[in-house]
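With one protein chain removed, the remaining protein chains of the complex are shown where they sit.
Moving on, here comes subunit A:
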Amino acid sequence: MTWSATARGAHQPDNTAFTQQRLPAWQPLLSASITLPLFFCAGLAFIGLGLGLYYSSNAIKELEYDYTGNPGTGNCSRCGVADQDRAPPPTCLCAWYFSLPELFQGPVYLYYELTNFYQNNRRYGVSRDDAQLSGLPSALRHPVNECAPYQRSATGLPIAPCGAIANSLFNDSFSLWHQRQPGGPYVEVPLDRTGIAWWTDYHIKFHNPPLVNGSLALAFQGTARPPNWPRPVYQLSTDPNNTGFINQDFVVWMRTAALPTFRKLYARIRQGNYSAGLPRGAYRVNITYNYPVRAFGGHKRIIFSSISWMGGKNPFLGIVYLVVGSLCILTGFVMLVVYIRYQDQNDEDEDQE
């Protein structure tokens, strides 16, 4: 590569700050006198923040129950034993009883948690057809190849929704019952099953295919349901705004988790008498046990949790802030000592001279 500045070279070079590399500059001098206070300040700030986070995280209540049904772990073990390696397993009912000694501060969220479930496996993660889910009629009839082996049914009909993710839709269901007085009747607590998906997912990403003669069922004519599903997709719910591809459970499930242990929102409790939280009393959760997890060594849990300004319960963040803050202050002290020692040494040197 030959190039030259001959044209310019004939004259005196420009005398600008840029060409002479004399742009005004500021150099962050990390001298001890600046960094030491900085370290202390940062340390204090971090500790403060950490304390705040820690306490607000601690203030968040969580109540969880493992209903996998391993033998001898409550009344779901009956279902757990029945849980076989094949899918779908037969429906089984069980329940979880718990009581709250005081008010469970709202808003309360109901989650389910699965462990050892690799939603992030690549083969699993790509096994979906976003075009189909956005309601494209052509994609409905011709699912992408990534969906295989859940692309077409045995009879050759396209599966809607196709793919492994949709096929493995979590299908346990819960209902919450409250017993106000001991011995009293159980009253069902209303669970808000809408608004659990991201707004953008529900309104933009997922769409039902255009209705045929005003009927969703007709729109899905000529497609097969996923092999593990008991019902076709248009019967997921009776609510026309919550059925088909825009069923919120389905939408939530389709946003795959990044880690093998994950929680997904099941419902929010914010209606009627329960808008402030769950009042004290005895509760029962009726569980329709469908989903087999023992086949792959997983667990499933049900979780009640409240949230705060910082989101869900996350003590880790607060702890780390505390640790880092104290580390800052510690190193600050160490450096102070080092600094002073050097200072002394230098002074001595000067004295010697």
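We take it that a residue touches a chain if its C-beta (ideal position, glycine included) is under 8 Å from a C-beta of that chain, and two chains touch if they have at least 3 such contacts; residues count from 1.
Just so it is clear, contacts and distances are computed from a predicted model.
Undergrad: Any idea which of "Phospholipid-transporting ATPase", "Transcription factor bHLH49 isoform X1", "CoA-transferase family III" or "Ribosomal protein S8" UniProt assigns to the chain that's been left out?
TA: "Phospholipid-transporting ATPase"
Undergrad: Out of A:P137, A:P230 or A:G297, which residue would touch the omitted chain in the full complex?
TA: Going through A:P137, A:P230 or A:G297 one by one, A:G297 is the residue touching the chain not shown.
Undergrad: Which listed residue (A:Q20, A:T73 or A:S99) would be found touching the missing chain in the intact complex?
TA: A:Q20
Undergrad: Can you say which of A:Y67, A:F117 or A:W229 touches the chain missing from this structure?
TA: A:F117
Undergrad: Just the residue numbers, please: which parts of subunit A touch the chain that's not shown?
TA: 1-6, 8-15, 19-32, 35, 42, 46, 49, 53, 85-87, 117-118, 120-127, 129-131, 134, 144, 148-149, 164, 167-168, 198, 200-201, 204-205, 257-260, 292, 295-297, 309-311, 314, 316-317, 320-321, 324, 327, 331, 335, 338-339, 342, 345-346, 349, 353
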